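Just one protein chain is left out here, and the rest sit where they should.
After this line comes chain A, so read on.
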Amino acid sequence: LVGGGAMSGGTRLENANPVIFQRSGERQLTASEEDDDVHDPIDDREIFDILSINDPEHPLSLEELNVVEQVRVKVDDAGSTVGVEFTPTIPHCSMATLIGLSIKVKLLRSLPDRFKIDVHITPGTHASEDAVNKQLADKERVAAALENSSLLEVVNQCLSTRSV
């Protein structure tokens, strides 16, 4: 997975001046959501809201950087599957695996056990797309990565709610 050097050596940012996209507003509360008896299925927007996490390279959320878009989030509540495509900020972004891993961990922590979670790069947006996808799909490598405390530290930092 990601080498430790990528973080510690990188005081210079790879993409210091990213294009910033407008955040989609807060989800509108509907009457049925406030009704005790109605069952609200888990939908794309809900997953998308869960993923408003920090990008390790930028003090902005992934949504503002267009790394995760709502149209690239697909959930099937009844079939218990979730698919998320993410788009690294630049095609050679060395953080791609880390971003993917953070997304995966966030979903693992936030969704019921029954879900099968698939996280991969939007096709055609990254130089080493296949390699990254393969790493993210490999359960054992993901588990091993999270055993690595320095890697877990970076992931946790991404998942900490912003205090600014």
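Everything below uses one rule, namely that a contact is a pair of C-beta atoms (placed from the backbone, for glycine too) under 8 Å apart; a residue touches a chain by one contact, two chains touch by 3 or more; residues count from 1.
Methods note: contacts and distances are computed from a predicted model.
Asks: Just by its UniProt name, which of "GPI ethanolamine phosphate transferase 2 isoform 1", "MMS19 nucleotide excision repair protein", "DNA primase large subunit" or "Mitochondrial import inner membrane translocase subunit" is the chain not shown in this complex?
Replies: Per the UniProt record, the undisplayed chain of the complex is "MMS19 nucleotide excision repair protein".
Asks: Pick out the residues on chain A that sit against the missing chain.
Replies: Within chain A, the residues touching the omitted chain are 16-17, 19, 22, 29, 33-34, 36, 38-40, 42, 46, 49-50, 58-60, 106, 109-114, 149-150, 152-157, 159-161.
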